[in-house]
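All protein chains but one are shown at their positions in the complex.
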Amino acid sequence: MNSTENTSRDKIIFTAQLASISLIWIFVIAIAIWILNLISVSVDLNDAPGISIAISLVAIPVFFTLASILTYVFVGFHKNSKSDLNNTLGD
Amino acid sequence: MTEEKTKTIDIDEALYRPIYETGRGFYLTVGILLMIILFAAFMYVRQVYYGLGVTGMNQPVTWGFYIVNFVFFIGISHAGTLISAILRLSKAEWRRPITRMAEVITAIVLAIGGLHPIIDLGRPDRVLNIFTAGRLQSPLLWDVTSITAYFTASTVYLYLPMIPDIAKLRDRGGKLTRFYDFLSWGWQGTDHQKKVLNRAINILMVMVIPIAVSVHTVISYIFSMTLQPGWHSTIFGPYFVVGAIFSGIAALLIVMIAFRKVFHLENYLKLIHFQYLSTLLLIMSLLWFYFTFSEYLTGIFGAEPHEMDVILYKFTGPYAIFFWSMVVFNFIIPVIVLSFKKFKTIKGILFASITVVIGMWLERLNIVIPSLANPRMELGSGMYFPSLTEWSLFVGAIAVFVLGYVLFSKFFPIISIWEIEEGREESIKEVEKRVKSYLPGPAETSD
Amino acid sequence: MPKWAMVIDLDKCTGCGDCMAACKLENNVAIVSPEQTEEGRVMFWMDMMSVYDGEYPHVKVKRIPKPCFHCDNPPCIKVCPVHATYINPEGLVGQIYHRCIGCRYCMAACPYTAKVFNWYEPEWAEEFKTCLNPDVSLRMKGVVEKCSFCAHRLQVVKEDADAEDREIMDGEYMPACSESCPADAIYFGDLENRESKVFKLSRSPRAFKELEGLGTEPKVIYLSKRE
Partner (left out) sequence: MRKMVKQNSKLFIVASAAIVLVVIVWVVLGSHRNITQPISYNHKIHIEEAELTCVDCHLYVETMPTATIPNIEICQDCHSDEPMSDSPEEVKLLKYIEEGEKIPWQRIYAVPNHVYFSHRRHVTIGEIACSNCHGNVEELTEPPSYPLWLPTMENCISCHKEHKVTYDCLACHR
């Protein structure tokens, strides 16, 4: 943490972690878009739109919850490590 | 602080060793597995090139090994997350060395099982039609959604409890530090981080159970939503879930016994773990029999002619051998082995688990093929012989599973180190406190 | 909106198999080698069921032509994951070969086993290739196909009627099987049109449908005095 090389390495890893988190969000949003697209197709063709909407109501929140849990963990870890740093510095 | 750390590392050195020491056996195993997988891949490419004619499927038996294995592998996947979530949720302390192994089974097997319907497609080049023009009314789409959800959930559920262990590997230095640093998400083991992680795991384990149940229910719906005799049954949902957990526990036991032997984990996986799990296996075996019995009894009692055709075909037709060996493997052998203390040794449990896995595979076979072979119309019954392509893809799928497991164990500890530590440090006190809270306190005297 | 239906008079049917041949030629159904047929991969859109009653030597054989039943409540379309099989407003159950991903779920779900699959790339003998019907597209390996009630003929008939600004006449739209039947046992027409022959025959006391109890409401109606 003292050497500049170390911090730059940390930064790269941190951005990679951020990227992986955003990948999960992209994945989840892609699934939501996909399901919404299927609903629009089923409405368009009048092909059991009720069932499609019912399934989407269950499926989409599940995916979003999963992504939020991951984000919560990631943010939770980092929020703390900063305050911890301050604490140790303060001590 | 540092002294304590080195101490604990010394204690659990056996768990780190497989990651840092690579023997010739590892390369040999990986090489053999890769060869099997390559051959399977070749057979698959051949199938894509020539068409599904290279399999043994035909009319009316339009589904064969691929769908059987699909249901089978997804069933095995329930080992994992579901067992580990239930054990975590019920605060069973003996879970600690088991959960990780179970979760890994889930993640790998789900990926394999989820690919099987694609292998089964006549036009895999058009698989994207599902995304552009899918119909959510079709049970196949329910499957796509629920398996994706389960795969995501179980991967997250595998990953989160692994973070502290990854951080340990990162702190050890040596190979792949950057990789572990990336995966450890800045874990420092502070109290706040522990709180966050525990909360996330708690939410996940509650979430994972209904998702897991939904997955196998939905897979049973593929069959029970049709009008075919032998499939169109309301019991299929719970029946499949029970069967899935049943085969999952058996697979978990096999994996545990294999790793105990290869990695010398006798200190972690003790006889008591196997006995507890095998008691669960015994319960599931009885439950499985109960469901099977109800299924066939309602069919036979109602005696609807087409239903009877299928049942008689299963009992006495060309597939009778598979039906009866399923009963022996799934019920008679496990019940005999697991009911008597004399047989309930590691070897006995291994034997029972292997028969259960085979028996559950036979059950999937008995569900898929006899119904299709006996169409309602008067066309005579069909026959199905799997071809070399189907066999090699089956073996290939198993090889992918073993390879995935072996590679996982090369990069990550197969037993959750921090949870073992936590068990040593905290849970003895906590359990004591918990048990005390169950017990009646000193009688409150009136006045 | 018309509702196309077929009536097959089993009392008239001689079981000659002409409908099978006509269908095969009209719809470019692939000709499967004897070895593949042995393995259960024969392809007929119009199949012929043989039902044997009694024991040798007193065997009674019933021959029943079996096309796709074009159910009003088709079990196959509910399970299709990609909208490759569907029912159109005129009651025809269509199969769109270029949409089909070959999962064969519809085949597994069809209680009448009316669908066939292209296990290999479809093949014809050299002499046959010159007489393929240009009005019907050729299928490719890995897709499901089935009797379409010769829907390509309806496209032409409809256009003729529209050009002359009139309704389609009874008997104008006829699938190949119905047209070629030497015993005149296969009728085809509009079930909504009360004047049509099919409507009248469907009300006959001899009329019955296959597996009526399943609620699939097939639009192929059989006539028979025998049980």
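Here the chain labels run A, B and C in written order, and each chain numbers its own residues starting at 1.
The rule is simple: contacts are C-beta pairs under 8 Å (C-beta built on N, C-alpha and C of every residue); 3 or more make two chains touch, one makes a residue touch a chain.
Remember, it's a predicted structure, so these values are computed and weren't measured experimentally.
Of the candidate positions C:14, C:33, C:73 or C:155, contact with the unshown chain belongs to C:155.
In the complete complex, the residue from C:54, C:89, C:182 or C:213 that touches the missing chain is C:89.
Within the entire complex, the positions of subunit C that touch the omitted partner chain are 86, 88-89, 92, 94, 96-98, 134-138, 148, 151-152, 154-156, 159, 162-163.
Definition applied: only the chains that are shown with their structure count from here on.
Contacts between chains leave no pair untouched here, as each chain touches all the others.
Simply put, of A-C and B-C, more C-beta pairs touch at B-C. In terms of the distance between Cα centroids, subunit C is separated most widely from A. For this pair, subunit A with subunit B, the centres built from the Cα atoms lie 26 Å apart. Put simply, the C-alpha centre of subunit A and that of subunit C have 51 angstrom between them. Subunit B and subunit C have Cα centroids lying 44 Å from one another. Multi-chain contact residues of subunit A, defined as those touching 2 or more other chains: 41, 47.
Chain contacts: subunit B has residues 133-135, 137, 141 touching two or more partner chains.
The touching residues of subunit B, when paired with subunit C in their complex, are 50-53, 56-63, 117, 120-124, 126-127, 129-130, 133-135, 137-141, 144, 222, 225-228, 372, 375-379, 382-383.
Residues of subunit A that touch subunit C in their complex: 41, 45, 47.
Those residues of subunit C whose C-beta lies close enough to touch subunit B in the complex are 36, 39-42, 49-51, 64, 66, 75, 78-84, 99-105, 107-109, 111-113, 116-121, 140-144, 210-211, 214, 216.
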